[in-house]
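Just one protein chain is left out here, and the rest sit where they should.
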Amino acid sequence: MQYKAPLETYTGRIKEVIIGRGAIAVKIGGENILPLHYFEGTAVNRTVIALEVDDNSAAGWAGWVVEPFKDVVSDPIKWARRCMELGADLICLHMESTDPQGANRPAEEAAALVKEMLSKVDAPLIVYGCGDEKKDVEVLTRVAEACKGENLLLGPAVKENYEAIARAVSENGHCIIAQTPIDINLEKELNVKLLKQLPPQRIVIDPLSSALGYGMEYSFTIMERTKQIGVIHGDMAMQIPIIADLGGECWKTHYAKANGEQGILWEGITAMSLLLAGANILVLRHPDNCRMVKEAIEGKF
Amino acid sequence: MAIKGTDIVKKLPEGGKKNCKECGLPTCFAFAMKLASGGITLGKCPYISPVVKAELEDALSPPIRPVIMGTGANAITAGDEQVLYRHEKTFVHQPGIAVLISDDEPEAEIQDKIRKFKELQFSWVGKTLRADMLALRHKPGDPARYEALVKRILAATDCPLLLMSENIDTLLSAHSICAERKPLLYPVTPANVEKIVPAVKVKPSPVTAKADNINGLVPITNRLKEAGIEDVFLDPGSMDLQSAIRDQTLIRRAALKQSFRPLGYPTVAFPCLMAKDRKREMLLASLFVVKYAGIIVLSHLDEHSLLPLLVQRLNIYTDPRMPMSMEENIYPINNPDASSPVLITTNWALTYFLVAAEIESSKVPSWLCVKEAGGLGVLTAWAAGKFSGDSIAPFIRKCSIESKINHRRLIIPGKVARIRHELTEALPDWEIIVGPGDANEIPAYLPNLVKSWKR
Partner (left out) sequence: MILIGENIHIISKVIGEAIRNRDAGPIQSLAKAQTEAGADYLDLNLGPARKDPEQAGGWLVETVQEVTDLPISLDTMNHVAMEAGLKICQKRPILNSASGKADSKAYMMPLAVKYNTSVIISVLTDQGCPPDVDSRVESIMDTIACAGGLGIKTEDIWVDPIILPVSADQKQVREALEFIKILPDLLPGVKSLIGLSNLSNGAPTPLRGVLNRTYMIMMEKYGLYSAIVDVLDPELMELNRGGLPEVRELIHKVMDGAHIDMAALSERECNYVKTARVLLGESLYSHAWLES
């Protein structure tokens, strides 16, 4: 029997999503191949890496990952610039200080910070609210309005609050992060609902990333399935790029905090796994992983 | 894919309609289904022709051969995988993790590797995680030095061995020293296969076919199979990440989707020879865990880099159909004492990790009672009748938490607030407190609760 390389081609294609404007914009998605399967097609856009910036001076962050930024963590603008210098493709700004159970910073201030960052840092921006359903609507709406037309990637929009956020996103020219709690059926449902308010090119899926050892395999499998249902089975509601916001999850674990080397690999291995599962954006904290995972993506390993 | 019952039945006597029942099953169809699931042997049917029998035997054998290395309690099985993606069913055999020792390494390094290989074991959710094998590599030069290394390792550990030598005589000589330990031999190439065959026929041992690309593997495995040697691993010679992804994927696809027997074997991967530094090596190793490798060879062992890889391997190879569970127990967190709060949750590993982590970050010393609930999350367990008043009460009584504390207050997950009444009835001497609905509210909740108790 002769060997014939079992290459595969698929009819489904992930929608291309653009984040940011002008020269600094990045494109994600657009692929009709499985993750890193460059041997049987082209990626169109390779997975990009976002470094995380927190608006709360990295309160509670593991020391190992504050270290490379220790002189800038209290200034999100400087911190973001440093991230771009270190090779990030985008900045992921987590608005932790808006948490009503924490500093409860008002939406206006949050919006002002984002606007300032846009003007001072040449980087496409992802903006995550604190995860409080009600506060996030306020904050993300204000951010969307204040930065009208800037094509930010805003979220999380969840089943309980997506309509208002989608409206703000739609009216102000941005993209939305559709977040569901590790449930592929809910993920599809949220997409179907969002597709009534937004075109697919403005949606990114966040199925929730869990850290290595803390449920990573659940995120992994959902991402794999999502990608395959879109690319192989042609389900249009799933032909949408995926974001893996994994940095925070990894660095809050006991194991990452215990030792710097271990922490870097805790994040790095989670990143590699979710990259292989289908993540189009990886949100990381440690610059070493930004560098190494990028090399892996670019095939320089 | 493995052949299905519905395909087998057509090949049975009278097109699967004979239904003579002599195999012990009511119909040929039932026999076919049982054959497909591996619950009965072809021999039970007295009427299959030898030709069809051979055909079915071949079709029924696993598309990726199960291969065993080593012997005894430490033997490792690789292969026998049935899917490309874990969600299709599950991955079966975790890749063996080997650390490479070359015979030209300084003595101190060799000693250190042996020591670490033995000592680096980690406890994780009731399992012990560790590296599994040693790869012993001969660098051209002194065959006696290689022999000495092999003998030394044989004495130091029982683990399975991967013997690597480009010099066939040195390889076979090492093999003959330890053949009864079934070491994996590396490499078999067209240049040396005729010498390997007789040696392995006399003293059976698994072997690794090596080529510069996938195509090159086919004539080697064909020749081996012809000689009756089927305990084979494959090394397609990938030297970078992209080639590795391609080769591992194509081999797995060929075996499962094309039923291409010449590639129906597990693979060996060498991140130790591919990466430019240790961290990148571990990232590469993690890629091989996801992408099908049967053995992954590392250049070094280090506590802080080995654990993440072992945990990832465990995660990816967990059966997605079965939730990981914790043992039913009381877990002390932050050094609790008799006055510390008591919380209860189910034994799904994920729930445990989340809740335990949040309690830990609250810094409040607490007792976390983990109740057996089929490995289900809180709500699912409740719906299945495994986390209710009449099952929690006996658990509280028998788990001896009552002897550890001087109060009777139990905090239940907010998601099952509805069981409060029935639990109060079942545990009349306890106060049942409904805790937060989400684990991430615990760090705010617990300190406030404890403060309120002090008043």
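To keep things simple, chains are lettered A and B as they appear, and every chain counts its residues starting from 1.
By definition in this document, a contact is a pair of C-beta atoms (placed from the backbone, for glycine too) under 8 Å apart; a residue touches a chain by one contact, two chains touch by 3 or more.
Since the model is a prediction, treat every value here as computed from it, not as a measurement.
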Across the complex, visible chains touched by the hidden chain are A, B
In the complete assembly, which of A:Ile14, A:Val121, A:Ile205 or A:Ala237 touches the absent chain?
-> A:Ala237
Cross-chain touch to the chain not pictured, restricted to B:Ala36, B:Leu149 or B:Val370, is B:Ala36
Of the residues A:Lys78, A:Lys193 or A:Arg291, which one touches the chain left out of the display?
-> A:Lys193
Would you write out the residues of chain B that touch the absent chain, in ascending order?
-> 5-6, 9, 25-27, 29-30, 33-34, 36-37, 39, 321, 374, 385, 390
On chain A, residues whose C-beta touches the chain left out of the figure | 184-189, 191-193, 195-196, 229, 233, 235-238
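What we mean here is this: only the chains that are shown with their structure count from here on.
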When the centre of a chain is set as the mean of its C-alpha atoms, what distance in Å lies between chain A and chain B?
-> 30
As the complex stands, chain A meets chain B at residues 1, 3-8, 36-39, 101, 210, 212-218, 220-221, 224-225, 228, 252-255, 259, 261-262, 264-266, 268-270, 272-273, 276-277, 288, 292-293, 295-296, 299, 301
Where on chain B does chain A make contact in their complex?
-> 85-87, 124, 214-215, 218, 240-242, 245-246, 249-250, 253-254, 257-258, 260-263, 274-275, 279-280, 282-284, 286-287, 290-291, 302-305, 307-309, 311-312, 315-316, 318, 320, 350, 353-354, 357, 360-361, 444
